[in-house]
Every structure is written in structure tokens, then in C-alpha cells.
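All protein chains but one are shown at their positions in the complex.
We call the chains A, B and C, going by the order they appear; numbering starts again at 1 in every chain.
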């Protein structure tokens, strides 16, 4: 783990470290936590790595690197952040700072520390916390940044070592790499990759800094207990964050129009697309989210594949547009990167709080599909699916990842692009339409023809012979306004029928992913990100038996009723697991099936669900757990 | 029933008739149907009247008055609109018009008539339809408007009878009144009331027209079979539409700030308030609904009681503001007059399609109360409750009437204003606060204090000593931004606890109204307007036994779980009844209780549920009805 | 070539009130389209919600009757996705300058090649005559219970401030002038605002046909509405867009004229400048962009096989 003030470069340190170990052949899982702030507040990134696949964060790390006090105060003292026998790399020059001195640290944390120590906050020094940690078995690695910078400046032939502040990140990374004995080779490779196109001098500076830092550690400290070596795997691995996976999925899916209004954590996706003009995606930054969704709708009406991405507060403003798209049967793809709510909420923290909202947003009733990817690979493939489903069922498709999946970097098996297929649904082609005599009203193509499966063949603006109308009022088959009781019933029934068609057509194993032994003692039913923690917990829990299995619901609307009914029939202990307060999935299951879970595990403090928390649930459920289990982990 | 083109004055005729009979001591239930159009399209009003209370429309009327063809084509031909033995008043001068000539009539209706007659639409005349109706036992009352106008002009000493077109409405009304033998006395009284402040001449013209028309009918036709006499009841009765009842409730509740953006069918409420400057309500027409809800929030923050009213499409734009109000614990009252959806939908038609939306609108999670009034008296009293509950639980309260309740005129027992009470909840008073030393951070009043019941004492902007902050971000007790895990959990738990407190505190009989025999064979569970149809059906069905009872859920959030659980335990045949497609109440019941209904009756063609439809359900359920019963009545 | 009749849709009855100015606008649009020699299926006529919003239903072309206030973003999306279409946005004054004002202002900044025609009747027609944003302070139409409590926006001035590169006004009952303005606005390469003075006989008894064009103003003996193009000293066109001084002067001149309202009301083109359109800017960014190379062109799959090549992007992300 590396921590420090936002904007000070901790982020680069984390990137450097994670890229280094991933380039060294390890699987990596990152968890970055930061405030809705540009500069100064506490930020940290945990990086898990292993030769085996990993899918979730854990609470405690083996090694913590920083250069400032807040990270130490929060993570060392807490005992939650470090495993016993772990190590801390810190700057010894300001360990006489007190808790009270730490500018941005929450009053709550200060008060808790003060209470724990039975001393006023302005008397508790960082050194005291470090000593305490040491007493708990944590190894302290004092690392004199400034002195080392002087040496580095000397070697580089520079007068002013203060200009090397920026190297702190590389120094901390190199020192950490040295301690875990990973070797500097991959670090240097990463330095080349990251700084290579800036300047040779920058590369040199970083490499010299890395070497010095590593050397210092080797010279001054006994080997660290927890080491890890590079691996040499055969398959390919990508290293990216969730928004990248969605952006790449969009390119493959043929999405050529992306609208957005900046919002955390969705912006990154659009910025990535914008940075690849070669992908031919027209990316439009709009004046607000009302406009973003409507522009995408306008584009979709011309036959283009169009999408918009946002987060909860932006979805609030897209409710209107989605209703129009639902009524007018517009294929529209919306990615809602959920974050802590309600309202502006906690813009940079994770949550799965928008499920029920997604299922019923908009006045009146219309069909919609809701997909929930749970890892990078699903982010990529679900995105492609989303466009196919949107065109197949001619209705909005909402994808609901979350901040945790969106903004964290992980390694993932390279995407199987060849698997991707395009399904445009019932789209009229030019030739068919050309035969239509548009001047004769009777011979026109009825855009909203009432068919058995609810899906009508579709023409798009610009196609000869396909002229029709779209209106936000209820309409006839050709798209003119109607208020006739019979027409209304027909068109409403046709429209709503599509969701039943989708329920029948989408394969069970696309709707629900089941992993693990069949007759496990504890069955976790979840959606989205938390599946990773279950997968990792399963690895541990099932070592001696068939303790845990996983049911990941990937399509929430249409709901896979009979599959989940079977799951609940079979389960010994069914536990719902989600990152929200009211167990929204569990509510959905009960609405759909009239039955509940043995336990509902929830977490709503803005932090992701961790492997160890799932293991704790397994323990508790086997003993005697309450119906509702609240997870409170995270910093 | 009276029908004719929108904007031609049919509305006035209906008003005149309804007021006349209500002034004559009868109970009246109006149902007005019209297009989203200013002039020309078909509009009609059914008026039910009785010495007994009535609460719903029926499909067939005894007497139909009109002066144009579309009304005849739709309502006479249909056989749905007239009871056998009923009568039609019509203008004989254009009965040679054909179905095809009728400009605005839906193609569907024309095609259906053509099919029924096995003739092209341009060969079927109105006369044909009339003859057909006569053959079915309908009495035809030809009423030569123009000739009579000439007589009237003569009597009034006017040259040009064409200027008397406007009297058509009074003429039709008077003729109808004459036929049902109600006597002209109350009509003249109504003419005085309506035209009195215009001019004496206008009053005279109308009275002369009325007398002539009545005389014509008496001279030319045998007495009509269905007559009704004025009554002389003791109690007081009001005659008004639902939006008036809400407006009056707001005045009593102390609402002094009402914001709105024009939208059918909500506008009338604000216009009514605007027309009463003496009520001291500041009514602001805003630039859109985003602004309307936010302005009301801003006002509420100063301690004012503030509200906004809209319909579904407007709610879409209020989602954002409601989330802010939920997070910041702002007492806000929103009335959503539901109309046909989704999207712009059917602006002037009724529906109860927004329940699920209301329950989960907004990203993330926050508590809200949802009330559903089902008649004028409940409109009035629920409105007052809404403000009390909003302040008591410091959170948004949504009221969900519908177009049918909003826009139709009925008689109602006069409101018991004395019953009204004001509960401002935990509001700090000046004296308490004055002791707070605001300059000292430690001695401040923590606006969002974490209390057991989730409710914190509240100060408002402008109160000395009460300074605090409000932010759409998650916040501390004083209202500053926080992302701390512990604070977040505390404040979130406190906030969500309020809904549990409300569930415990609101009395069962406030949440649910039960009417009828305990052990009925069929139990209708409904919300809002459809309760009227059940009440009326009960009158008929229970004449020979305990066949039907009614469970009206008046508070949808918090949901009255144990009450409804008991209801379902006791019910022989539980039938949910609502004006939407997906049985939203039934879904809510299943989500809350994990159990369903024996039958779900729905209607989604934009027309209200009628007494006779409920009776049909009773019949069907006692024989063999499907799980889902679709009601298709209405024109 | 499509005729005016080809642009008339018959399946639905026009339900505007008799005498409504909307009829004049509808006819002008149909005439302009016929003149412009465009095929109905290449036209996308977008509208908001209101009486005005019903316009597309009466035109035989692809018609999109969107949501209240949202005509600009929706039309913008279509035009961006298929720049080969003739996309025209229309709507009411409440729709455009009230609930849609945010889009109105921001569309100016984009300078997308698309005309926006606003039916300016000073009321919310379809909701029964409330004051719209163009009704002046203190005015009371017959539909209002009290005089208007809000000041009015000046659409011409606002469009100038927002960056529209063609700004004009016309009058619903001068169909020839209006047709000409619709054509000019449509042919202009860039964002064009055409505000149309539209009598609403049902609700607005202040500014009706009589007010605008029939009765003459006592002081002048002339109808109120006059044409800018008939003024000797008025030239709306910026000859040299790079000449800041000319730009500022022409804009200021237009701003000043836009304040004229009373005995004389100018119609015509207030301001016109040729600047790079949004499409041209996109072309600069993407390398290629145009009717043959735009989102609506289905070149991204081959019979169900995606043709996008993301190998390079994957390569950049590959760690092992």
C-alpha cells in the first residue's frame, strides 16, 4: 500500500508499483481510495499481487509506504491496515508531529485515536503510533527521503535537491520493490514505459533515484519477511481500469457516438475514448446530462450505435430521456458508474445504490434491460452485449458497474475480441424499404407494428421508404399521437411484451453465473463487484470442503426468475451480498419470487466489500448470524 | 353525459348541468375526458347523480346530450355509453354526415364502425347509427338548435341568431334538465351564480334560452323514463375538483410558498392558489421543474412550509431535488398528479403509473413518505398531513393522486377544518437556540445529531444560534462534508431510521382504511382513486350478502407491513386493483411481505376504473378468473 | 424532386385552433423544404412539446416530437450522427427559452450546422395560456388572471450573446418572408436561430395579427413589422470574420436592433457570420468526419463480425 496527500503523486507511485509487479508477471488487484478533492486530502492505493488470480481487496497489507503523517496515523495506528509482521516505510524527519497537527484528518479519527490513547490529540506523536505498531510486530523502515534526494542530486549533477521532490514516488516504489525482493529490472522497464516519451533525462533521474533508494534499503535493513518473485506466465494479461474496458467494448460494439457530462467516476471512460481519435468515436461533452442522454437518443435514431456514461447524480437528469427512449423504442446504452449516494453523496467512494432506481426510473411504465458486470472481462463483454440487446429489444439498456470497478487498475486475461458478435435486431435494410411507397399512406412501413414478440422491424432516419414519426406522446403504429383506448392497449402491450421476450431469449447462463460446488453450505447471491470477494473467499473457504458457492446475477432486468428460484430451492444458507443499505437485490428477489434470503449482508460506508469480510460472514453464518449483516471494513 | 368538440363549450354545459343538479341537493360524480388539444377534438363529461353518495363513474349513462356528430358516432354506436331505454339529445340538421366526414375521430374507431356495419365509412351516416340505437331501445330526441336559436333571438329582440351559438350549452343543459324533470329552478340559480358577475343581459339570454329549450322538449316529447327530483338534504356539500381540495388543504396547513411549472393536470391547483391572493400563498411559476422543486427546498430551509405540484414528466425533473431534500432532511411536499405514461404519454388521461418510481426515485437511498388519497376529502386532509409528516420526519413527502381525482368535479361533504392540526416536529425555537454560543464551535447545535429515532432537532436559516450547513455531499452532524466511514455509517443509519420511526408512529388506521364486512368473499386491495369504484360496487354486491370488502392503502411508504399481512391472512380472495400495467401495488406488497394476491386487476388505457368493472371482477373471481385481470372499459 | 404536397402528411388531422399562426409556419417550412430540393426521407424534423411541438406530425418526413424543452439536444445528436441529413429543430418559446434555455445558450457555443425555429406566441399554448418567457413584464393576455410578474427574455440578444452565427426573426403571417428566412437559416452553415412572431388567437389577444401587421401604428401610419433587408443602412453580414472590429460592430448593431419593440418591430436577418461549424471542428479532431464518415455509417461490422481494430489499444495495456 502507498498513501499520501491527493495530488502529491501517490497515485503515480501506486501506478508505478502496480505496473512494475504486473510487468513482472503477477496478477494485480488495486484499490484506490481518495477524497472528492484536488489537492491535499488523504489518498491511498492498496495493491494485492499474486501468481494466482485475485478478484478483490483485503483489509490488511504486508507493506505500507508513505512520506507523510496522515497515512501513518490512519493506517498504522488502526491495526486494520497492516498484518502483524508487516512493514512500514516512512519519512523519519517528521515523526514528532502530533495527531492534532494533521491538517485534513477527520475529527472523528483524531478523537478515536485520542480516546484510544487516553491523551489529547496534540500530545500523541506519530512516533508514538509507530512505536506502538512496532510493539505489535510491525517492522519500521525509516527512509530519509531528503538525505537520499541530496545524494541523488549529487549523482545527477544537480544543485538543488528540492527540485527532486517529485522523485519521492519513485523512491518509495523502489524501496518497496527492494524490500519485497522483486528486483529493479521490471521497475526500470516501467519507468521506460511511463516516462519514455517525456525525456531521457527524466528516465535517467527516475532510474538513479530508484537505484539509490533500493540500495539504501539493502544497506540498512535486514531482509523483509514477505517477499515475492516475478513470474513468467504464458498467457497474456492486460492491466487497466474498468472504464477502459467499457471504452474498448464500445469500440468493438460499433458505438460511434458517445456523449458525456463530466462526473466522477464516469469521466475517465469518455476521456479515454477522446484520446483515441483513431477509433472514430465522436465524443461530445454536453452542457448537462439532460442533453447527454438526449443527444445519444438523437444519434440512435439515425441508426448509429450511441451511448452515454455517467454516475448516479447524472442519472437523475437522464430519467426524462430514458422514458422517451423507452416509449419510442430507442436502442440506447447508458452506463451508470454507481457511487456513494444519495444526491452528490460521496463522489469518489463506491456503492451499489442505484439498482432499484434503475429498475423503476421514469414516470409510467416501459421495458428496460439492466446489466451488472462484476469484473473487467464482463465490463468489456457486457458492453458489447448491451448494444446488441438494446437493438434487439429496441429499448434502453442500463449497465450498473460501480466506482470500485470503474476506477481501479487490475490485471485481466486479455479480452477475447473474436468472441464478439454484432446483432442489430430487426432492422430494415434499404432494399426492403425501397419497395415501400412512402407517398401512399396505406403502403407505409408501420414502425411500431404490433407483433407477437413485441418487437417491430425498425427503420432509421434517412432511410428511403421508412418514414415514420416518434413522439413522447402515446402513438399509433406509424408514430402519430393517439389517445384511443384500443390503440393504447395494443401498443402498450406490444411494448411491454418485449421484456418477456427478452426473458425467454436470453440464455440462463448469460443471466446468471454460478461458480463453486453445487451443495455448498453457504450460497452467496450477489451482483456486480462483490462477486470478486466471494470468488477469493471461496479459494480459502473451500480448501477443506464445499463450504461456499457463488451466484452472480448478471442480468437484473429481465429478472431470471426460475433460475433464482432454483438457486434458493437448493441453497442451504442463502446470503445476499451487496454494497448498499436496503439490500436492493434481496428486495428485487422478493418482489419477483416472493421469497427471501436467510441472511442479507450489506455495506454502505463507501468502501468495497473485501475478501476477509466474506470469510467472516461464512464463519458467522455457520454459527449464528443476524438476518441483516452489516460490513464495516475500510478506511 | 354531454359531449362535443374541445373548446366549443361542452365543458361549460357539463359544469352548468352538474352545478344545477348539485344545487338541487343531489350528490354528483363527474368524469371528464378530453384530448391534449386546445380546440376541436372530442371531449365529454359524464355526470352521475344520486341522493345517495357516489364515488365512481359507470360506463353507461341514461341521457346523452350533444350537438355534433363525433359524440354520436362514438357514444351511440358503441352501445357502451347508453343504457337501454336511455335517451339522446342531438341536432337533427347534420345527421346525414358520414363516419368518414368526422374530422378528428380516430381511424381505429372509424374502421371498427365500418367493420361492424360491413360498409365503407363514407357510406355510414349518423342517422344510420341513430336508427340503430333506436332499434336497441334508445330514445331519440332531435333538438333543432338553430331554429330554436331563431326563436330565442326573436324573444330577445336580436337580429342575428348566429351570435347565439354560445347558448348551445345552456340549451342542451336545459333540455336535459327538462327531460329528467328536474325543474328549471336550480338551473336558473346556477345561471345567476355563474354569469351573475358578467352582465344582466347574459343572465337574461341564458335564462330565456333555457326556458325555450325546456319548453320545446315538453312540447314535443313524451316524458322520459328516467327522471330524478331535487332533494333537500341537511348537511352541507361542496362541489369541486381534486386540485381545489389540495389547494385548500395547503392553505390550512400553512403552506405559504408554492412553486410550479405548468403541466396537466397539476396546473389547476397552482392557478387556484394564485387566484386567491388573500390566502397569502406566494405562487411562483418557474422556468422548469428542476427549478420548481429546488425553490421549494430553498423556501423550506427558512422554515416556511413549501410545496410544489406536478405530474409524472415533471417528477422526472424533480428527482435530483428530491434526493437533495432526502439527504439534507428537508421537509418538502410534492404532489404528483399521475397521468398516462411513460414520458409525455397521455397528458389528459388518468393512470396510477408512478408508484414504483416514487418509491425509488433518486440515486442512492434515502427515506421518503408516499401518501395516496382516494377522494376529495382525503385530498384535503392528506395534504395537511403531508406537511405535518414532512416536518415530523424531515424528509420529502410525495402525494400521488391521479388525473381522474385531480380534474373531475364531485360533491363532497364539507371539510372538517377544525379537525386539522399543525405538527412542526422537532423544530428548535428561538429561545432554546439563543443560548447556543455560535462563535464557539464546540457549543453549536448539531443539526444532524444522531438520535435514537433518527430525528434531529432542526433550526432554520435565519435563526440566531442555529447556524449549520447543508450539502448534497454526505455530511457530519453540523453539516460539513465528510467521507469518513464511521460518520457515514452513523449519519446514514440515523437518516434511514426515520422511516422505521414513521412506520411505528403512524397509526394503522391512518395507513390503511378498511370498509365493508369482515369476512367478505372478495377483498379488494387498492390505493388512490379506484377505491371509489369498489365502494360503489360494494353497495350493489353486498345487497344480498357479505360479498365484497375494501382495503385502501393510504400510506405506501412506510409500508404498513403487519396490517396488510393480516389482511392477506384473512382474505378469501384477495384482488389488487390499480390503474397501471404491472400491478405496482401488488409488486410492492410482494417485495414487502413476500406474498401475492389471488388476482391482480389492472387497467392501463388511460380511463378510470368504473363501478361496473369492479362488479364484473367480483363475478369473474367467484367463477374462474385469470391471475391477471385486464379492464378495458372507457371511451 | 419533392413538391410541397409531398411534404404534407395526411394520416393525422391538424388540430391547431383556427387562425393560429402555426399554420403559416408549417406552410413556410414545407415550402422551404420543397425549394431546398431535399428528399423527405433525408429530413429530420425535430420538435419539443407544445402546440408548436405537433408540427412534425403534419410534415411528411422523419418527424421527432421529443420532450418538453429537449428539442435541441435530441436534434443535435441526430445531426452529429448523420451530418448528411437536413435536421431542423422547431419548438415553442416556452420550450426553447424557458425550460430549454440551458440548451439554447449552449447550442450557440457549438455552432452546429442546424436551424432552430422558435414559434414565439408569448404564451404556453398547449397548457392553456400561461405567460411564456417572451411575454413582457406587466402584460396581461386574456388567459392570465394577473399581469405577468416576470420580465421577458430577448431571444435575439440572447442568441447573439450565446454565439449563434445566424440570427433572425420573421412573422408567421408573412409566409413569403418566413419561407425565405427558413431557407436562409437552413442554408446557413452554422447554428441559426429564427424567432417567429406567432399570433395565438386563442390565448394572446395582445399581440395578434392585428397588432403585428394589420392595423397601422398611429404615429407612423405603417404596420408595426418592418423588414431589416429593406433598411438602407442595415447589413447583418460579417465580411471578414477575423476582423474583430467588424465582428464587434455588427454584433453591437444587431444587439441594438434587437431592443427595438413597440411602434416598429424589425424582422429579417439581424446577424450572420461564417465560422467553422462543429462538424468542421470535429473533422479537425478526428481526421475524417462527414456524411460518408459519421456515426450513422454502418461500417463497423461485417455481417455481424465487428471490424473495429483495437489491437493497438490492447497492446498499450498488455503487461504480460
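Keep this in mind: contacts are C-beta pairs under 8 Å (C-beta built on N, C-alpha and C of every residue); 3 or more make two chains touch, one makes a residue touch a chain.
Not measured: the values here are computed from a predicted model.
**Q** Considering the entire complex, write down the shown chains that touch the omitted one.
**A** Counted over the whole complex, the chain not pictured touches A, B, C.
**Q** Per the definition of touch given earlier, which of A:287, A:377, A:493 or A:570 contacts the omitted chain?
**A** A:287
**Q** Pick from C:28, C:111 or C:213: which residue touches the chain that isn't shown?
**A** C:111
**Q** Taking the full complex into account, find the residue in A:57, A:313, A:326 or A:340 that is in contact with the omitted chain.
**A** A:313
**Q** For a quick check of understanding: of B:93, B:215, B:472 or B:542, which residue touches the chain that isn't displayed?
**A** Answering carefully, the residue with contact to the hidden chain is B:472.
**Q** Could you list which residues of chain C touch the chain missing from the display?
**A** 97-106, 108-111, 133, 137, 146, 149-154, 157-158, 160-163, 244, 247-248, 251-252, 255-256, 259, 262, 275, 278, 281-282, 285
**Q** Residues of chain A in contact with the chain that isn't shown?
**A** 7, 35-41, 103-104, 107, 261-264, 267, 271, 274-275, 285, 287-289, 313, 343-344
**Q** In the full complex, which residues of chain B touch the absent chain?
**A** Against the missing chain, chain B presents residues 19, 22-23, 25, 233, 235-240, 244, 248, 251-254, 256-257, 259, 276-280, 282, 284, 286-288, 290-292, 294-306, 320-321, 324, 384, 411, 414-415, 417, 420-423, 438-439, 441, 460-473, 478-481.
Just so it is clear, only the chains that are shown with their structure count from here on.
**Q** Taking each chain's centre as its mean C-alpha position, how far apart are chain B and chain C in Å?
**A** The answer is 37 Å.
**Q** Can you give the whole-Å distance between the Cα centres of chain A and chain B?
**A** 45
**Q** Would you pick out the residues of chain A that each touch at least 2 other chains?
**A** 320, 324, 471-473, 481 - these are the residues of chain A that touch more than one other chain.
**Q** Spell out, as numbers or ranges, the residues of chain C touching 2 or more other chains.
**A** Those would be 11, 49, 67.
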